[in-house]
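Here's the structure, in structure tokens; my notes come after.
Here the complex is missing a single protein chain, while all its other protein chains stay put.
Naming follows writing order (A, B and C), and every chain is counted from residue 1.
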């Protein structure tokens, strides 16, 4: 069972990272060590070439890991990224991003997981980007 | 000699990524395969814990690689990130980020480099984050 | 359907990388873009602390990617690693390694995939290491 709810996450964001709310990120599902997000498309995300910028995808992936980590360890908004590795696999369409995250290990001090990002409606054609990331957990 | 100037970069940004200009990023130096940027501190970058968010640092580092790549291959705003790996080494201060980038290889199709991010005024205490990244170059 | 067989892989190894055969690596399964290997335990793999060394796991993971890539693109022993990222998640037992690889993207020039390594008999407890890797494909 997930140890955090979408409502609790939005509360943290409202209090401490209002910018995230402005982006319209939707939480479609939270499981134990997993989450599925949807990031609606915004003109502001575009980079030369008419495609969604890398930093946009990195930001959404990092946010997905943060949520998936808290789904395992509980409310721990002080969990911080220690590393993130992203590979861009194909040009995303100018549509929403579907973001699927899965924690592969949650230890006492570190959590590690992976995130796949898809262009909405093209999930069958494989991810547009793939991320692995390590989070450092606050003492509990 | 750098094959692109700060002015040309700002022109591309104005035309295609106005958001970058809003962030106030400064280009302090461009060499052949190197650049030094300064990202002034903004409240909007903060994450829980009062520190600069990971995605902020990823975005600035990605931008530094894009500039350093163009300093070697010339105006090539269609160069795109194929991978980026970031390690967060210590909590940045709530001050400007100084960003130093160096291209280690520029081939026909791919360029690879590294980026070190420092809290301004604490450059001697080592980077707060370190990035390596690969860019795919458009055919010339 | 896999475009290469275990027998063809062992033939390449016999001709060009006899060392791999000495290690006793077993190919348990090859699918289209997937493979499952088993690396029997050897005293020679041990590092201080009595655990299997990192380079042993990196080598087996790299080999798994090479095989999985050829399962998609056909015999292409000249495919070469361009990057490999490994995260060690827990101390492996002094037993065989089970290695599962999956290609996430196979393009014209690059293939990208992930590899999970397990201690044999403890597959349910999650991977001991996780790898992502990019291969450069020879012109076809």
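The rule we apply is simple: contacts are C-beta pairs under 8 Å (C-beta built on N, C-alpha and C of every residue); 3 or more make two chains touch, one makes a residue touch a chain.
The shown structure was predicted, so the numbers you read here are calculated from the model rather than taken from an experiment.
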Residue among A:34, A:51 or A:83 touching the omitted chain: A:83
Candidates C:34, C:71, C:87 or C:116 - the one touching the absent chain: C:87
Among C:55, C:74, C:107 or C:121, the residue in touch with the chain that has been omitted: C:55
In chain C, positions touching the absent partner: 12, 16-17, 19, 44, 46-49, 51, 53-55, 58-59, 62-63, 77-78, 80-88, 91
For chain A, residues in touch with the removed chain: 82-83, 85, 109-110, 134
Chain B residues that touch the omitted chain in the full complex: 85, 87, 89-90, 104-105, 107, 112, 114, 116, 126-127, 130, 132, 134
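Throughout what follows, only the chains that are shown with their structure count from here on.
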Maximum centroid distance from chain C, chain identifier (CA atoms): B
Identity of the most central chain, Cα criterion: A
Equivalent interface positions on chain A and chain B, same or different at half: same
Centre-of-Cα separation between chain C and chain A, whole angstrom: 28
Rounded Å distance, chain B centre to chain C centre (Cα mean): 34
Where chain A and chain B are represented by their mean Cα positions, the distance between them in whole Å: 22
Of all residues in chain C, the ones touching two or more other chains: 85, 134
